[in-house]
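Below is one structure. I have some questions about it.
One chain of protein is taken out of this complex; the other chains stay put.
Chain lettering (A, B and C) follows the sequence in which the chains are written, and residue indices restart at 1 in each chain.
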Amino acid sequence: MDTKNIQIAYIGGGSRGWAWGLMSDLAGQDILEGTVRLYDIDRDAAYANEIIGDKVQYAEGAKSAWHYKAVDSLAEALTGADFVVLSILPGTFDEMESDVHTPEKYGIYQSVGDTAGPGGLVRALRTIPMYVEIANAIKEFSPEAWVINYTNPMTLCVQTLYEVFPQIKAFGCCHEVFSTQELLISALEELRGITDVKRSDINVNVQGINHFTWLSDAWYKNINLIDVYREFCDKYYETGYIKDESNHWMNSSFACAQRVKFDLFKRYGSIAAAGDRHLAEFMPGKMYLADPDTVHEWMFGLTTVEWRKDDLKKRLEKSKKLISGEEKFEIKKTGEEGVHMMQAICGERTLVSNVNLPNIGQAPDLPMGAVVETNAVFRHNTVTPLCAGKMSNEIGAMVSRHVKNHQTILKAALTKNKDLAFTAFINDPLVTCSYKDAKVLFDEMLQNTKKYLPGWEI
Amino acid sequence: MDTKNIQIAYIGGGSRGWAWGLMSDLAGQDILEGTVRLYDIDRDAAYANEIIGDKVQYAEGAKSAWHYKAVDSLAEALTGADFVVLSILPGTFDEMESDVHTPEKYGIYQSVGDTAGPGGLVRALRTIPMYVEIANAIKEFSPEAWVINYTNPMTLCVQTLYEVFPQIKAFGCCHEVFSTQELLISALEELRGITDVKRSDINVNVQGINHFTWLSDAWYKNINLIDVYREFCDKYYETGYIKDESNHWMNSSFACAQRVKFDLFKRYGSIAAAGDRHLAEFMPGKMYLADPDTVHEWMFGLTTVEWRKDDLKKRLEKSKKLISGEEKFEIKKTGEEGVHMMQAICGERTLVSNVNLPNIGQAPDLPMGAVVETNAVFRHNTVTPLCAGKMSNEIGAMVSRHVKNHQTILKAALTKNKDLAFTAFINDPLVTCSYKDAKVLFDEMLQNTKKYLPGWEI
Amino acid sequence: MDTKNIQIAYIGGGSRGWAWGLMSDLAGQDILEGTVRLYDIDRDAAYANEIIGDKVQYAEGAKSAWHYKAVDSLAEALTGADFVVLSILPGTFDEMESDVHTPEKYGIYQSVGDTAGPGGLVRALRTIPMYVEIANAIKEFSPEAWVINYTNPMTLCVQTLYEVFPQIKAFGCCHEVFSTQELLISALEELRGITDVKRSDINVNVQGINHFTWLSDAWYKNINLIDVYREFCDKYYETGYIKDESNHWMNSSFACAQRVKFDLFKRYGSIAAAGDRHLAEFMPGKMYLADPDTVHEWMFGLTTVEWRKDDLKKRLEKSKKLISGEEKFEIKKTGEEGVHMMQAICGERTLVSNVNLPNIGQAPDLPMGAVVETNAVFRHNTVTPLCAGKMSNEIGAMVSRHVKNHQTILKAALTKNKDLAFTAFINDPLVTCSYKDAKVLFDEMLQNTKKYLPGWEI
Partner (left out) sequence: MDTKNIQIAYIGGGSRGWAWGLMSDLAGQDILEGTVRLYDIDRDAAYANEIIGDKVQYAEGAKSAWHYKAVDSLAEALTGADFVVLSILPGTFDEMESDVHTPEKYGIYQSVGDTAGPGGLVRALRTIPMYVEIANAIKEFSPEAWVINYTNPMTLCVQTLYEVFPQIKAFGCCHEVFSTQELLISALEELRGITDVKRSDINVNVQGINHFTWLSDAWYKNINLIDVYREFCDKYYETGYIKDESNHWMNSSFACAQRVKFDLFKRYGSIAAAGDRHLAEFMPGKMYLADPDTVHEWMFGLTTVEWRKDDLKKRLEKSKKLISGEEKFEIKKTGEEGVHMMQAICGERTLVSNVNLPNIGQAPDLPMGAVVETNAVFRHNTVTPLCAGKMSNEIGAMVSRHVKNHQTILKAALTKNKDLAFTAFINDPLVTCSYKDAKVLFDEMLQNTKKYLPGWEI
């Protein structure tokens, strides 16, 4: 790869969020340079980002010049690409509204609804056919490219890519573990008085699956952070820990007070490493998500899809301003590792970071081939998972259950088998309603997402 | 072994129930003959059974003469034994009362409380040290004997025997699968008009663990019983199936209307093969055992320990009458397979029956060495498990969870580690209360069974 | 199945050996009765056997009447069949001559050449396409039939059937273990003076793969036969054991003096349970088969294909006489278990016997799905493998090597991949010649069997 002429295909390139983050991270470094082809089923959005992107090199703090080009087909985007970035919204917020809120009729509350739970499973059914198409296109047009996925449900997106095209060089990136590392930095500062610690110095062993990741070991130099975290939990177990009042959980759909995380640590002895909103969805339905009061008690927010719709309006507004020049593009680090990973794959650095990859031994108590999240080392042209070792019996049992459900839902999606999909649906720990109610709910949810289930008999 | 001079050691030989059943089954066959040594920590009970037992050969229908002898030590019972029968009550009904009813304070209802759930786990903690003692005694006094366990928690009793003395020739017997075979006979009669089917002609593949066993295949000749059972479920799903009104679930602590079983079949596609009262305890707490009303809806009974205490009184009364001769001993088949198994091990028949044994491959998706329940073939001096194959993903996930919890509780019991025991406790799917409540509950339950936890710091 | 109207399809039904054995065993029992359809690519042979077969019911000792019918297609043979018997010669003795004798140019001697070694592997390449055709036909015409395979290479024949049609109800039968049970009976008689022991009372645990099977345990009642065999080995290690002088290894291509078996026992501690001629071929080439002198020292014969050709002439002669009536058909038990297995599958008995089946856990240290040989229990409509447990480290390593080579050769045959086939070829422990010689040898052997490798580029 020519580091000064890198070709990136961005699928979902019309995004008004992730895409701007990538633009910022690319401009903010000077090792790589090249072109980003933006492909989106919403063509106008892609063309808008072409205009925005091409201005970024002139923004304050830009260290490299990247060209942006909206394209009209997957073929055009992928041919000749060195890297492929996948970041799409599967369906619209209308389908997401059904995913998240329809189950509430039967007392099933979800805090995100894009990974596990009834919402996550139905979203997966909708997303998998899209990823089958993408995987086939990559196989045809850019089989040697490195593919970075950001779309949720992460595990099933990556799994589908490998199912369709086993030789693909794909991995999935998620920042949830990073936040937990930041939490450990806070604990270190507060309890040990150590300041200015960088996230990259918080050395963690990552186990599990995306959004249900666990840290079995954590070190800062010779300090065992498991011990520090135990103290921290004890201190804040009841009150919750709120670092930044401006981001208080009561005011934000994305924030939390870490109480779920603290409770899981007390129960299982490892550090659950994702936002409380995600973690809660992997546990039995009556535990943290029993009803809004219980959620309130555990101090986290239920992200409503209404909020998402409002937020999108604001971002559309911003897009217009960026195009017209009314607003300047601001370069600031997103904290994502994607661009660092590209640098490492180009041979410009060695990087250890957590990533979603098929299990080749890194998770010895999960099935081989299942997509899992662990650390990996990124080097020239290779991404190799680090051995994460066995999980504790208890955590292993919980994670396994979801992995097996993923396998079932993937098979159901690929074979368009409604009965099989229902088997996975009713086996999800959030689905606490009766068998009969579950059947009615499932049917309704499928109806609501029918448009994205071509070939299904529903 | 000399089939006309078989030596049986019966540990728990003072029992007023199982012991009489064994006496009946032994007398009712004419292939084996010999002596049964009765050992019990309640010596009087053993001596009472010596008197009762010695009369059995004169009862109507007796086909062989067995001698009964109460003994005063494990050593005396075991030395020279060909078979060892283990059937004890670990502690008294007072401890059992705590196991079953203390959790009700926190909204945790149990229908049996001797296998899974908080009650089952605490019972295991109490029982394991007793089984350590028994295993060591067998190792010393009768290492070549065949050991048949009937005590609950079955899985952990058998596991402890192998943990302490890996060369032991032990297995665990349970009749719950038999009842499910009988249910299939009922279905066959009702839906296909086939009558007079023997249980031994209902050919089933048994998977899972004791009291949470599943039939993945079931045949009567060339008739696929899974299909028959599906019809049967549909017919009786709402109303429940009550064969014998005299044994109606509303009148009996042990009966049920099979609704839990039908529901599990609809959800998972295999036939759950134990009584509903047992099955319910392995599922998430809010499912079948949420509260007494829910239990009522699912049409099964919560066995109270009060009932057990009353029942014992009746049996004590009966014991007195049998000794005095006021009541005659009645020989009738118990339906248990224990005596047939002894015959097969003596080389007198080939028998296939379900049995609890350490996993040497019969359950390929459960850990090697874990005690599992599958079919085995009994032949001269060998008991060999049949391969049960993999469970479905969903059932495998549920069973695994309990197996892993068993491993944790066993380790906790052997090392007297209270924290580790609590990890298993809180991970049990019935323990749906808060972390804090769980801790208080666990402490109280341990206090109540303290007498049987020598060396623990509690 | 109607036990008085059983339909058997015999593929390879023109055989002048195995077919007559089956006729004899069927006639010699009175539980089953029906029709055998004879299909053979040599039609005349099938028609000859129709004539012979139809006379068998009149022979002395016949207890049941079976009808024989030569048919002209697989479809005709299979449609409506209850059982399918597979017993074919893959190719002719000319190809077999190449399999066995071509390697001798490079110092590679083979005693059978139909299972392992260069001959076995090339035979497998030739046989697999035939079995693909057979499996597809069974899938189409008799998917519910029980399929019994006798053709070698046994493991790969059965594996191919399952590879093509995973729902097939097929198993492979071999009598080599029976001979080892007979050897144990001889030892028991000679060293313990126990006479009239039946083979079915020699209770063995069978591990490994066909022709490389091992007995880890062997019991006669309470007598541990491993101990008896150890004495027997010590006694006859040097001289070999020859039971019947008329069947002396020097005079017979099939006989041996058990010295290889004794040596393997001394080295590995389990009883190798196949003829020495087979066993020797699984071991490193320089061990028992280094050259004719070494073979002579180990006291077994190298079956020449010349002998096989002569023998066939004799059997053709016999066929003519049986048709003409010059010679009477003689009913005598073959000692094979095939007909007993059919009886058990019909629900008429319970049978435990060794059999080749895909691994579902019976061989926990071999790959799942690989065809292995262990005991199984035959009951009404089910054949279930018994758990054979782990092999010793050393035996496991040797068996694994061959299993992995089987997987490679199967894949090579299915994809017609010559390079991959050579990888397996050169990895066989008998292939001790140089890489270059191996390549020349392999090419020559493929040329010689080219006719049976449709679609290969050779």
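Here, contacts are C-beta pairs under 8 Å (C-beta built on N, C-alpha and C of every residue); 3 or more make two chains touch, one makes a residue touch a chain.
Predicted, not measured: the structure shown is a model, and the values here were computed from it.
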Among shown chains, those touching the left-out chain: A, C
Hidden-chain contact residue, picked from the options A:Thr35, A:Ser186 or A:Asn203: A:Asn203
Option touching the unshown chain, where A:Arg43, A:His248, A:Lys266 or A:Arg379 are the choices: A:Arg379
Sole contact to the chain not displayed, among C:Lys63, C:Lys286 or C:Lys451: C:Lys286
Among C:Gly34, C:Pro129, C:Gly301 or C:Gly396, the residue in touch with the chain that has been omitted: C:Gly396
Interface with the unshown chain - residue positions in subunit C: 263, 266-269, 284-287, 393-394, 396-398, 400-401, 404-405, 407-408, 423-424, 426-427, 429, 432, 435
Positions on subunit A where the hidden chain makes contact: 1, 201, 203, 205, 217, 219, 221-222, 347, 350, 352, 360-364, 368, 375, 377, 379-382, 384-390
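Criterion: only the chains that are shown with their structure count from here on.
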Topology of the chain contact graph, where touching chains are joined (line, ring, star, complete, other): line
Centre distance in Å when subunit B and subunit C are each reduced to the mean of their C-alpha atoms: 43
Separation of subunit A from subunit C, taking each centre as the mean of its C-alpha atoms, in whole Å: 55
Separation of mean Cα positions, subunit B and subunit A [Å, integer]: 46
For subunit C, residues contacting two or more additional chains: none
